[in-house]
Every structure is written in C-alpha cells, then in structure tokens.
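Each remark here refers to the structure printed beneath this line.
Showing just some of the chains, left in place.
Chain lettering (A and B) follows the sequence in which the chains are written, and residue indices restart at 1 in each chain.
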Amino acid sequence: MTAQDLDALYQEIILDHYKNPLNKGLRDPFEAEVHHVNPTCGDEVTLRVHLTDGKVSDVSYDAMGCSISQASTSVMTDLVIGKSVEEAMSIQASFQELMQGRGNVEPDEEVLEDGIAFAGVAKFPARVKCALLSWMAWKDATAQALADAGTDEETTNG
Amino acid sequence: MDGLLPELEVIRKDFPILERELAGGKPLVYLDSANTSQKPQVVIDTMVDHLERHNANVARAMHQLGAESSEAFESARDKIAAFVNAPSRDEIIFTKNASEALNLVANTLAWARGPLEIGEGDEVVITEMEHHSNIVPWQLLTERKGATLRWFGLHDDGTLDLSDIDSLINEKTKVVSLTWVSNMLGTINPVAEIARKAKAVGAIVVVDASQAVPQMPVDLVELAEAGVDLLAFTGHKVVGPTGIGVLWGRTEILDQLPPFLGGGEMIETVAMERSTYAGIPHKFEAGTPPIVEAVGLGAAVDYLGHVGMAAIRDHEHAITAYALEAMATVSGLTVLGPLDASLRGGAISFELDGVHPHDVAQVLDSRGVAVRAGHHCAKPAHKRFGVQASTRASSYLYTTPGEIDALVEALEYTRSYFKLS
C-alpha cells in the first residue's frame, strides 16, 4: 500500500480517539460483561453494558490493542451510549456492513458520525477484525443482557 | 454419441499431460481417473502464479502479500462452498485429503462428550463397499470405545442390500457412514433415503463423496435437508492438487465436536494452563493450511463449474455406457458392479478369466493404456465377490470413446498375449 492509503487508514479522527479514548474503564452497574479476543494478534477487550428501559445507559470497557481497535472502541461507545437498544443495534449493523464491504460500501455519516473515518479500514482485510472487535463484543453483551432480562421476565411471569 | 461433452477436443487441450508420449512412442490413454484425476493448465498456472507472486502465510500476516494470500485462500473456500452449494462457507473445512476428513470425524467422536458420545452398546453402521478410508477409522473408533461396527451387505449386482435396514439402523445407531459412489463397483447409493432413516433414529450421517463430487452436481442444502450431517471429498480427484481434501459439516454438529489437531490457527487464546478454541472452520484447521493447494482447488472447481457438472455427469454416463457395451464383447471379461450405466459412476472394475489383474494392467500399459489393478482400497468388497483383486478402468471429463476402443483392443491383445484365444 502507498503512503496515501496509509493516511486513508490512519485518519486524524482515528488517531485522536486512540490518544484520547472516550468512556474508558469498567463501571458499575452492568447487566452483562463479555471478554472478546482477536485470535490472530491477541488483542482483547472486556466490555460491560448497562441497559435501562430499552436504552443503552452505559458501555464501559478495558481494552488492549492497536490504534484501530482502540479508536473503534472509543467511537462505538460514543455512538451507542444514550441510544435506544434498537437504534444502537442498527448502528452496529451499519458499521459491520461498512467494515465487511471490502471498500465498496458508502458510509452514512448521519448514522455513523466519527465512525465513517473507518471506511478506509475496510480495504485492509487484516485490520477489519481490529475495528470490529469491540463492536462484536458490544453486540454479544447486549444480546446476553436482553436474553437474561427475558429469562428474568419469564421467571417472574412463571 | 449422445451426452458427450461437445467440446471434448478443446477440453483435452486443457490437460497438458494428455499429450504425453509414453515409452515406445505410445500416446497416453489415461483410464485411472478414479485413482487420481489429471490437472488442467489453469489449475497449474494458478498455483504457479500464487507461488511466484503472492506466496505468504495466511490469517497471520498484515502485509500486502499476506493479504493477497489470505484473500486467495479464503476465496477458495467460498468457491468450494458454492460448488457444492454448502449452507454456509464456514462449514467448509480444509483437510489434507478425504481420508483425513473421515478420520477427523471418527477421531473427534472418540473424544466427544454429551449427546455425541459413543460408548458400549452403541452402533456404527457402514457398508461392505466402503473404501478402506471409510472402514478403518470406524473400526478404530468402535474398538477403542467398546461400540459395535455393523454394515450393509451387497447384492450380486453390486448394489446395497437394504433388506435389513430396519434392524441395522436402530435406536442404538449413533453413526451411519457410507459412500455415495463406490470407487470399485461404481454403484451410486441412495444416500438421501438412508440419511432419512438414520435421522429418524437420531444418528449422525456421514457421506464419503470422494467419487461423487468429481462426477455429478452436488447440492449440500438438499442433502442436509435429507439428514446428511457431514460429507468428505478429496482435491486430487476433482482436477485439483494433492495435499487437500474437504470436510463439510453442519454447523451444529461441528460446534459440538471437540477439536481434532491442536495448534496455531485453531485457537482463540492459549495459556500454559488451558486454551480456548476458535469457531469453525478454523477450529479444525491447526497449523499452516494447504494454502497453494486450496488456491489450486479453487481454480479446479471453477474449471469444473465452467464446463458444468451436469454436462460432466452426462459425459461420464455416455462414456460408461459405451465402455460397458464394448467390454461385454471381450470374452472371459466379467464386470463387477451394476451393468446399467445409469445406476453407476465411471469406475469399471472387471475380471479377465485366466489373467491376473496385475498382468492385465501390465500388458495394457505396454499399449499406453493406464488402468489400476489390485483391490483399490476396497478389500472387503472384493472378498464379497470372491476375488482378491480386479482391474479397473475409470474415465473422466477428458475421456474419449476412442480411448475406450483402445482399452478394448488392448484387452484383446492381453488375451492373445497370454494365449487365451
């Protein structure tokens, strides 16, 4: 790849989020905590979600990894916190689609905001996993929290 | 002749080895494709291009060559998944050959716990026409776990004897594993029908498709619906290279099986104390995979797909019908297996009265005709027919009626050489 590609990959926004990550740290309360790893490089994230009344009240995390994975985690938390679970899930889906689109998907700035800075990553298959690590962790944790809530309800109802 | 590939001469030009001259200036008449198929130029060229321009390890590398190599390797998986219409591309696992694919299943079942666990009182069912690679793994499994191996017998015409299916497949049956097309008798087995029976008792169904995938369109979605859980085939018989085979497995089954080989690529995380494993397909692909082989196999299935598997099946059928008819004119020749070409694949094993298969093959070879002699890794099936060995002629998409004529002529010569007429 060329120096231009490199700059397309390492957008200023990405480097900013990398140096100053948002919402970092593990916090209480939370309904689900997951630990995800990128088997290729060993990058890890421990991530908690706190949902209230169908809303993403908090996402907190402890993560180790490269600039792309760190920045992506920061952007993700910023995008989903405060949104309804449904809306957040749809943002997650848009981001995942962008990442897996091999550079052929046009990002929607309305939906993804700072996330569009990752459009360049889609052209680097080896880095797509970095960008997706925490997004997949969030999806997993949220699904777990919802399932538990479902079970609780069932239990309550039963 | 009806059914032959319309551009047969063009196809033959794709296979450089078919121009090979043998000792004494004899042209090659290659009738050993059930043993291994020849390779078209495009498969060889694709492998060369990979080795000369894109070679790198996969999955692990961040650099450009690594990205190119990983892309080539993983798109080979996509191509193969599409070729057999697999429900999911992640269900395509690369092994080193069909034998490893079958052993992977039997070996991981030996360590499975929970619903898939096999133990005393359990039964595994195979057939008497299996290739050794679909017999020995199940012998090892059942011996080691104290389970019982049972099998379908064969009718005299080389078809499966299904008369005792209701007692053979019963509530103790944990696995039914059978070949789709026999490499010795040519018989095509009713795998969907047997799979449905097996599913009804909750058994796992394994299909050895080593001879089927080369010869006919395969639709795994359809087979999965009938109840097939796992299916194996091998690269070198579908005009691909050696060193690569394929195991397809239903996700739910593969997820339940413990890992097979442990090591690089199959892990999620490793600590000295314990490890966790990756999801499929990587869970079953320890170590550096057969990269250039997968790339070659991708080109191979592209090539076959381009010719068209339905057209290849028709071609095989036409050639086999022609061969069966022509061989019937050779006195003292007995074909083992179905005599109706529509019930069988293109491998024709036969006996020639008074000449041992080794000697038949040897004399044929002196005429440039390459066939296989021996038990073709199907000793029990030979024993069933009261013979120790046979000669086998097997065709493929590049086989011409003229080559069948050469075979028959060489068989007549063999008879005269051994003073039988």
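Points worth noting:
By our rule, contacts are C-beta pairs under 8 Å (C-beta built on N, C-alpha and C of every residue); 3 or more make two chains touch, one makes a residue touch a chain.
No experiment lies behind these values; they were computed from the predicted model shown.
Counting every chain in the structure file, the complete assembly comes out as A x2, B x2.
Everything that follows uses one rule, which is that only the chains that are shown with their structure count from here on.
Chain centres here are Cα means. That of chain A falls 44 Å from that of chain B. Against chain B, the residues of chain A that register as touching in their complex are 1, 37, 39-40, 42, 124-127. Contact residues on chain B toward chain A in their complex (touch as defined above): 59-62, 64, 66-67, 70-71, 265, 267-269, 278, 282.
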